[in-house]
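The complex appears here minus one protein chain, its other protein chains still in place.
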Amino acid sequence: MKNSRSAVLRLHCPDVPGIVYNVAKFIYERGGNILHAQQHKEELDNRFFMRVHFDCSGMNVTKSQFIRELEELARGFSMETNLSFEDERKRMAIMVSKYDHCLYDLFLKHKYGEIKADIALVVSNHPDLEYVAESFDTPFFYIPVTPDNKSEAEAKAMELFEKHYIDFIVLARYMQILTPTFVDVYRNRIINVHHSFLPAFTGARPYHQAYERGVKLIGATSHYVTEDLDEGPIIYQECIRVNHTHSVEDLIAMGRDIEKKVLSEAVKAHAEDRIMVYRKRTIVFE
Amino acid sequence: MKNSRSAVLRLHCPDVPGIVYNVAKFIYERGGNILHAQQHKEELDNRFFMRVHFDCSGMNVTKSQFIRELEELARGFSMETNLSFEDERKRMAIMVSKYDHCLYDLFLKHKYGEIKADIALVVSNHPDLEYVAESFDTPFFYIPVTPDNKSEAEAKAMELFEKHYIDFIVLARYMQILTPTFVDVYRNRIINVHHSFLPAFTGARPYHQAYERGVKLIGATSHYVTEDLDEGPIIYQECIRVNHTHSVEDLIAMGRDIEKKVLSEAVKAHAEDRIMVYRKRTIVFE
Amino acid sequence: MKNSRSAVLRLHCPDVPGIVYNVAKFIYERGGNILHAQQHKEELDNRFFMRVHFDCSGMNVTKSQFIRELEELARGFSMETNLSFEDERKRMAIMVSKYDHCLYDLFLKHKYGEIKADIALVVSNHPDLEYVAESFDTPFFYIPVTPDNKSEAEAKAMELFEKHYIDFIVLARYMQILTPTFVDVYRNRIINVHHSFLPAFTGARPYHQAYERGVKLIGATSHYVTEDLDEGPIIYQECIRVNHTHSVEDLIAMGRDIEKKVLSEAVKAHAEDRIMVYRKRTIVFE
Partner (left out) sequence: MKNSRSAVLRLHCPDVPGIVYNVAKFIYERGGNILHAQQHKEELDNRFFMRVHFDCSGMNVTKSQFIRELEELARGFSMETNLSFEDERKRMAIMVSKYDHCLYDLFLKHKYGEIKADIALVVSNHPDLEYVAESFDTPFFYIPVTPDNKSEAEAKAMELFEKHYIDFIVLARYMQILTPTFVDVYRNRIINVHHSFLPAFTGARPYHQAYERGVKLIGATSHYVTEDLDEGPIIYQECIRVNHTHSVEDLIAMGRDIEKKVLSEAVKAHAEDRIMVYRKRTIVFE
């Protein structure tokens, strides 16, 4: 394996003795060297999860051979596996409407090298933020959405995504609900930020709801998008202290900082293959 | 005014010019000296809230005279007022079931002088924690509660509270729902701790709910008790980061620390007359 | 007073009875209405601090008359006072070197209306970030600094600041030490961010120091600049949890988020006249 200096293998399967040993052996015998291995056991389901980051620069088999032989190992343990190589950097699309704080934050963290993926393009249902994408030398596509043309608009977006080899999609305060069709195509590959501490304040205008309820902390949540709005597997959450002096406008302003934080943390984790989804929960390895 | 070194006046009224000046004048003319004044404006209702802590050791009027004249001032501004004197230290009752962490925390913070009120007695529907109350030299009353005797049991408790001049009640993980009758008597004087970040996970077993939803932060909330379970005005909230490695038992253990925190912060604020309730929200002056 | 809808009066003086009353009276008698008043007592020095935000749209005196009469009041109580009007919005200069994260953050928070001051210009000892200033339509001045020309360079900057009516200066990771002359001219008007939890890790390369010491939290601090490097009055601090897995580069990346936070919080507070400096401490009213 020439180009890939390292690879990440994620797997889960029913928990039986010997999994760690057999995975370590599999990699070792093919000339790989484990840099970091992480495991997790879901007690209720007796299910074992593992993420292995290994050096594959000295591998004595080809990628396709490795993948084929891994399938055999997986069959033996009824494993679901996922393998990704360092040289196959993920490509992300950002969808955005008019708020720019998450968009700027993603561009800047990408520029600093904190996000290990490429920002391939930005899609928006409004033309307003084209200049931001331009200032970071990234293609911007304006795809208007109306109640009547939603499927059509999504089809356009999906075509773009295919053409640009998009691996995952980041909704950086994108103010449109996606159709089940779209969600299904990109299952566990669409990351959204909801501006509340889910499951509190689902739906519209969560800061207004928070104000009226008189909460003393507000939160933000990043999650994978599913067909059930605001019900997808949670990836990261953050909260911040508020008090009676804060107006709804203050909550919105304070919320921006934590929205950026939860979204960028989720994007970083996804880009580094640190997330595994199981039922409604995520395992996010550090 | 001999004994009282200081007093706290809380008031709220429709916002019109001159309130701060007139209150300052009222106190000054009677020989008082403002140590600290805090205000708040609820924008939606155009309502003004004020808390004044003033030195009354050099007052030139009696307490009852002061109170009478304050009523006049209040009438002029359609104020609701509340006055309390430092020498009239509040007396609290703690209600508890079998969990002891909040009970210990309250006793210790009281001992350190952090809670400016007296713990007059402990009431429990179980006999288990009598030894804790005893170790802090505090009377303990065991009042068993069954589905059939709830009103009777509450009547017994209320009798006790009257006899011991109880000002407010702290539910330190008391595992019984109070009747509307009881709640009404002690309106805005019963402080409860709910072991979730309200309004998420109301009702029973919030840590189990949190686990299943896969949240990445868990919370705790202290609030005044109202007829609507877990819907009362929130006083203090705290949250703590969790991840996929934590079992329900871990969440329960981690939750203990934040339950203690939110309950003791609410008790401190109530004891120092720093809380004002308006509709479903609290104003908690620092 | 026509244009000013409101004003902020800050004062401090030896603590004697009647200050709050007399200040309230002074404002009331001139047609002002107190919106919010805050006080603080430094116990060790028996010194009283006050900030009053008042509506002056209905004032019956001119600004200069108000100021003259305030001087009289101040004399009576040996007060130091500071008065600022809403219509006299502060003008800030940002000084920056090559790091752009604080610069972007200030521009964006200014754009969202969170910073109640104008960003008049950006000065840098490097040309690199001109494009950022330009993308926010703000004049950028490149003033190179060498060991030999430091005083000259500072003189140029000061000339610019005078010409542009600069009220205060924000060092957004400006990597030059200012001379005492410069510091003295802008006493308590230069805000710096130090990338550690002061007083830990003063001086150069604090993240490297933190890594070597093996701390489990890293911090950032905003403070007013004084002649003693990293010793000025602290305005805001923030910290973030780290662990053994984090490299120095990780600490630097994680630090960016809290550097932005502490600097923008300090700038907001300064712009709103919420800070008072006394000896080495700041009083930051909320």
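Note that the chains take the letters A, B and C in the order they are written out, and that residue 1 is the start of every chain.
What we mean here is this: a residue touches a chain if its C-beta (ideal position, glycine included) is under 8 Å from a C-beta of that chain, and two chains touch if they have at least 3 such contacts.
All figures in this text were calculated on a predicted structure; none of them were measured in a lab.
Novice: Could you tell me which displayed chains border the chain that was left out of the figure?
Specialist: Counting the whole assembly, the omitted chain is in touch with A, B, C.
Novice: I'm checking contacts with the chain that's been left out. Which of C:Arg68, C:Lys111, C:Arg187 or C:Lys216 qualifies?
Specialist: Spelled out, the listed residue whose C-beta touches the missing chain is C:Lys216.
Novice: Of the residues B:His101, B:Lys150 or B:Arg281, which one touches the chain left out of the display?
Specialist: B:His101
Novice: In the full complex, which residues of chain A touch the absent chain?
Specialist: 17-18, 20-21, 24-25, 27-28, 33-39, 41, 55, 58, 286
Novice: For chain B, which residues lie in contact with the unshown chain of the complex?
Specialist: Touch with the absent chain occurs at residues 100-101, 104, 108, 112-114, 131, 135, 245, 253, 256-257, 261, 286.
Novice: What is the set of chain C residues that contact the non-displayed chain in the whole complex?
Specialist: Residues 40, 43, 197-201, 212-217, 219, 233-239, 243-245, 247, 280-284 of chain C touch the chain that is not shown.
In the analysis below, only the chains that are shown with their structure count from here on.
Novice: Which chain has its C-alpha centroid at the greatest distance from the C-alpha centroid of chain B?
Specialist: The chain lying farthest from chain B is A.
Novice: Chain C and chain B are one sequence twice: same or different residues at the contact, by the over-half rule?
Specialist: same
Novice: Need the CA-centroid distance for the pair chain B / chain C, whole Å please.
Specialist: 37
Novice: Can you compute the centre-to-centre distance for chain A and chain B, using the mean CA position of each chain? Integer Å is fine.
Specialist: It comes to 42 Å between the two C-alpha centres.
Novice: So which stretches of chain C touch two or more other chains?
Specialist: 286
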